[in-house]
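Only one protein chain is missing; all other protein chains are in place.
Then we have subunit A:
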Amino acid sequence: MSRYEILSPEGLRTDGRRWNEIRRFSAKMATTTAADGSSYVEHGNTKVICSVNGPIEPRTANARNSERVTITVDVCFAAFSGTDRKKRGRGDKRVLEMQSALSRTFASTLLTALHPRSEVHVSLHILSQDGSILATCVNAATLALVDAGVPMTDYVTACTVASYTNPDESDEPLLDMNSAEEMDLPGITLATVGRSDRISLLQLETKVRLERLEGMLAVGLDGCGKIRQLLDEVVREHGNEMARMGAL
């Protein structure tokens, strides 16, 4: 049992949210002019900067595919992002896993056949970590890809769900974990494409009871829908802003 309660008897979590509420979400598009597309996403205290370059000439030979575009992802944890200073090298297992998960997710959603023999390079910088890092990376990459104008079928949105066990052994899914909840509870990260309930990424790193998974997925899909709406608002607002400036 941890020192503090994750979910109070009144149904409030440590940061005052209810089970189905996400943290403060704010996002910006086109934050830098140096890349083709860029975005900055703040989800609670998790902050991610993303920039996309592409489609470009492949920089390495193994990124060249005559059938479709190759998506390469670089994830970089800033040394000051966590509670303690920690430098993660490029060969870090967790970083490599995130990179491959992201590139596989987007390979299935982008219209990769339109740009054969080229590369789309996504670079993600995590400035501050407070849970749901992979999910925030997915959302940031989606925004940056939209900004870069890479053809894609729909938004890819992601969120996390934890499974909390009540004192009476009943379970309760909690949407959008922060780092404290991530440490104590089993949880999943899932990403969906557009409005459909089709899951394109699902990551489960901890043990969880099989019968709980169904409920967690349902809550997660709902959360992804919420995030999609938020991303859509950001994109529309950015589009209107561009139109006002006469860029379109």
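One rule holds in what follows: a contact is a pair of C-beta atoms (placed from the backbone, for glycine too) under 8 Å apart; a residue touches a chain by one contact, two chains touch by 3 or more; residues count from 1.
Criterion: contacts and distances are computed from a predicted model.
The complex appears with one chain absent; UniProt names that chain "Ribosomal RNA-processing protein 42" among the candidates "Signal peptidase complex catalytic subunit SEC11", "Nucleolar protein 2", "Ribosomal RNA-processing protein 42" or "Replication protein A C-terminal domain-containing protein". Check A:125, A:212 or A:238 against the missing chain and you find that the one touching it is A:125. Touching the missing chain, out of A:79, A:96 or A:183, is residue A:79. Touch with the chain that is not drawn comes from one residue among A:32, A:166, A:196 or A:229, which is A:32. Although one chain is hidden here, its contacts on subunit A can still be listed: residues 31-35, 45, 47, 49, 51, 74, 76, 78-85, 87, 90, 123, 125, 127-130.
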